[in-house]
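Here the complex is missing a single protein chain, while all its other protein chains stay put.
Lettered A, B, C, D and E in written order, each chain numbered from 1.
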Amino acid sequence: MSDNKTVLVVSAHAADFVWRAGGAIALHQEKGYDVTIVCLSYGERGESAKLWKQEGATLDQVKAARHAEAEAAAKALGAHDIQFMDAGDYPLELDRDKKNELVDIMRRVRPTFMLSHSLYDPYNTDHMYATKVTMECRMIAQAWGHNPGEQVLGAPQLYLFEPHQTEQMGWKPDVFLDITDVWDKKRAAIECMQGQEHLWQFYTNVAENRGNHFRRNSGGQAGGRNARYAEGFQSIYPRTVDEL
Amino acid sequence: MSDNKTVLVVSAHAADFVWRAGGAIALHQEKGYDVTIVCLSYGERGESAKLWKQEGATLDQVKAARHAEAEAAAKALGAHDIQFMDAGDYPLELDRDKKNELVDIMRRVRPTFMLSHSLYDPYNTDHMYATKVTMECRMIAQAWGHNPGEQVLGAPQLYLFEPHQTEQMGWKPDVFLDITDVWDKKRAAIECMQGQEHLWQFYTNVAENRGNHFRRNSGGQAGGRNARYAEGFQSIYPRTVDEL
Amino acid sequence: MSDNKTVLVVSAHAADFVWRAGGAIALHQEKGYDVTIVCLSYGERGESAKLWKQEGATLDQVKAARHAEAEAAAKALGAHDIQFMDAGDYPLELDRDKKNELVDIMRRVRPTFMLSHSLYDPYNTDHMYATKVTMECRMIAQAWGHNPGEQVLGAPQLYLFEPHQTEQMGWKPDVFLDITDVWDKKRAAIECMQGQEHLWQFYTNVAENRGNHFRRNSGGQAGGRNARYAEGFQSIYPRTVDEL
Amino acid sequence: MSDNKTVLVVSAHAADFVWRAGGAIALHQEKGYDVTIVCLSYGERGESAKLWKQEGATLDQVKAARHAEAEAAAKALGAHDIQFMDAGDYPLELDRDKKNELVDIMRRVRPTFMLSHSLYDPYNTDHMYATKVTMECRMIAQAWGHNPGEQVLGAPQLYLFEPHQTEQMGWKPDVFLDITDVWDKKRAAIECMQGQEHLWQFYTNVAENRGNHFRRNSGGQAGGRNARYAEGFQSIYPRTVDEL
Amino acid sequence: MSDNKTVLVVSAHAADFVWRAGGAIALHQEKGYDVTIVCLSYGERGESAKLWKQEGATLDQVKAARHAEAEAAAKALGAHDIQFMDAGDYPLELDRDKKNELVDIMRRVRPTFMLSHSLYDPYNTDHMYATKVTMECRMIAQAWGHNPGEQVLGAPQLYLFEPHQTEQMGWKPDVFLDITDVWDKKRAAIECMQGQEHLWQFYTNVAENRGNHFRRNSGGQAGGRNARYAEGFQSIYPRTVDEL
Partner (left out) sequence: MSDNKTVLVVSAHAADFVWRAGGAIALHQEKGYDVTIVCLSYGERGESAKLWKQEGATLDQVKAARHAEAEAAAKALGAHDIQFMDAGDYPLELDRDKKNELVDIMRRVRPTFMLSHSLYDPYNTDHMYATKVTMECRMIAQAWGHNPGEQVLGAPQLYLFEPHQTEQMGWKPDVFLDITDVWDKKRAAIECMQGQEHLWQFYTNVAENRGNHFRRNSGGQAGGRNARYAEGFQSIYPRTVDEL
């Protein structure tokens, strides 16, 4: 394993990481982090309507198409690694073995921080389930008695990335990340999602408007940074700093 | 005005800044920031029981004693400047002129960040009033039409420092600051508060326990920083960053 | 299936739908909706104290009695259909097959809106579980890849009906329904619940007082509607309208 | 006064009603409502940076420019009436006479519903103040003993329109309004705001994305309405209905 | 002043204490407490619709009628004392002198606990204002420097009594008081409120249903106390006890 700092993205379905954290992935990869993406499922049943409308579609075909799209998107973002757990979706459910697999990944990656979904989502219970599992597995990965002898996980921050209807999910961003420099990569990754073209413009709008929020919060017309695109995140744990 | 980065602390009463932000003040001053403390009142009526128990105490005497204590504490912390608005306490009320005075200070100091009280305090309505006024004055200081021609304020973060009963005030820290290196200064400042000796041990315990929280959140037994003393703060506005 | 608009009521135990949504059921049925009630359990273990106090009571007898009461109540309300899943209570737990059964019902009924319990209930974890399952099944019923070829569910509103101690459950009604015209039916359904006579007056009081709330919120003494009985509901999803 | 149904919009500053409720204004006016807009201030000090950057700008000039822009926008929306209270901004403060003036308007207009700002806004305390005053005046307008003999106000809903950073203000929309048919009018009104051109694209993005939320919540790919532009609102009071 | 324990009730309008705390008043008076009621206003403008509907009603007449009703109610409850501040209603506003008057009462009464309104009330801003003032005056009454030499107030609990629409006010009771033994007195006090007869049945229903909540929370069918009438209260401050 290299000495690079690392990031772990836990995505309930194969496309979530693109819309919600594509900028953070591309940016940290450019900054020398190794970013690992774990797709718990392909979103094969619930987020592939366009594919299912094709005559004779089968589950395996849909999964394969989603796999290909997600890999292409990860490549467009320059992500270090992408893994697929294929745990099934709508509903997503990880048994103990799958959870242990995620614990293993956490210990192997040893992320500086992790990214996952909002705590609440009345539209999509898979999303909140993914975060619940991430919290549980973070705790297990920190346990000295889980696979004794392995190096235990530290205390990586868990950032919740932006859900589709922020206010309905009770999601409140406490940090905005300037992704202007990697916007082209994020847009390219977005365009890999052939099955969800109706979302391309939506998430471009989101990125532009978060850019406005970044400008305002960094000083506005009195010295704010001219970010054109940004992403927002909500932190679960307090930060520890040397300087405010 | 120097080119140093700056901090503005808005303290409802003369001693609040010591218990709640003494470490942050001393630390940032050491790091080259210029820290300005504004005491909106002396806490002369409501937080000076020991002085009032002295035979024949008068309001002016109590204010003078509190003024002296606060100046000594600011000096112990190495603070760049301390100012007293003498707006009265229990209740604290700023008229428009006093508010404009605070706006002027904000524009003059141009703080990188500000520090004040929790949003809610059912024990001490002065505390929440101070934060309410700070928010209002921050908004006015940003207005191009307030004293046109003056340089307007940017968008400084507002950190809420730790209240006396955190859970009752609905205060939740999202950042811990390691103040181990300046603990001696904070303790010295605390000991300037002769009238409130019953709080010395209390806030020493707080600093030690926040040190434990710092250690846990920076990695715990798997690489956490060995902070011995810390302070916690709650942010009002989202941060804007280049890296998570 | 007829062209009528439809409603689906998901009731954790056999009697919940009566106290909490009996008026809505009777009213919408009168307006031409077809209302389907699903009782996930009979409440046979936890909500049948009176029956268990009878010498020699058995689980089957209690279930049968509760089945009969609930059917009588549904009939009194004029409900289109009532179904019993018999999933067990205290605790209520649906396995994947039972959940799929509920998904099937959702797809078959295609409700304009659904009704279930509050999100939180520290007295009765079955209640909040029922709502959690309803949300999960709503999501699955919307998935194009679940039983491909079937017509998927749209986006029916989910209304939470009134729990027994509203404030303890964090339940807040955002809509009041005038049930004055069907009050006699609701009262008749209530009186079918022979095992819980101690609740008849309680829920009559609730209906009267919600009538007062209806009057106030529709204009009070300055033009409010003279509703004598009402029911309150909390919406999970935002409404979509042409006119405010 | 005509027999039309009416709407009252309470806007803290002269431009707020455009970005946040322009669609609702134009749409209800088209539907036969008479919409009255009250601008409590011009936003002359705090929301006119571009005007203040002009050499020699005076407060009167800025107010006049803002007045003209707001009137043009109201005309573009087809609003029945627009009134200016000129109560001053940054900070906005209404004395008892000004408040009584607002009470008089409420009684004269007798709105079916009212529109104002979010309950909380740490960036702009004028916004939350406007809503606080609206609530207080609504209460006074309902009092039989305030100007006895006048017709008292009923119980109009108070909708909170969308603030600039929804999550920071704790604003959660519970209703989406399809404004596709009047989008051209709203865009025209937006373009009247010459001093804030940097917000045109932002609020166009907002309208498009709220259109997506409308589509999803009205049924999505399974029958959702094809709204292209929408606005969101949060209700303060429960609705009273005959049918869910 | 006697050695009795004491209670202070702060009522925004002349009738509030009857509906919301009449049982607590009568019960504690019977137990040997001296209960003092302070009516900040008569509710003359906003809560006397019936009186204003009488031909030629004047403000003084309405106040006198309300004064008489409130005194009769206090007498029916056996209250030790009732005082009227006549500070005006809709809106209620206390200047510094009026607030000091309330501070004086607090110091004179030295209550074991106090009773006032909910923290939030979007229907009636007078209600939340009364609680805000009560909190501020409690703080001032505790200040050694306010009228030095007087005995300062301890730390009496502040209980919020039940508002008219509990869920809309975010009010959550954490204690239920059995008022069965004094119900007749409360009902008699209620019937003193000739101007608001439409509320008699409403608050009788409330008392009965809170009786049910009392029974449930004291043990239900497994040993619960057979309370027939109860009142609920929300505590602002934590209790201090010797035994849980």
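Simple rule for what comes next: a residue touches a chain if its C-beta (ideal position, glycine included) is under 8 Å from a C-beta of that chain, and two chains touch if they have at least 3 such contacts.
These figures come from a predicted structure and were not determined experimentally.
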item	value
Which of E:Phe113, E:Tyr129, E:Trp171 or E:Tyr229 contacts the chain that the document leaves out	E:Phe113
Chain not shown, touching residues in chain C	44-46, 48-49, 52-53, 57, 59, 62, 89-91, 122-126, 168
Chain E residues touching the omitted chain (full complex)	7, 24, 27-28, 31, 113, 142, 144, 151-155, 157, 159, 173-178, 213-214, 216-225, 227, 230, 232-233, 235, 237-244
Absent-chain interface as seen on chain A, which is shown	132, 135-136, 139-140, 142-146, 148, 158, 236-238
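One rule holds for everything that comes next: only the chains that are shown with their structure count from here on.
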item	value
Repeat of interface B-D, chosen from C-E, C-D or A-C - more than half of residue-number contact pairs shared	A-C
Where chain B touches two or more other chains at once, by residue number	142, 144, 237-238
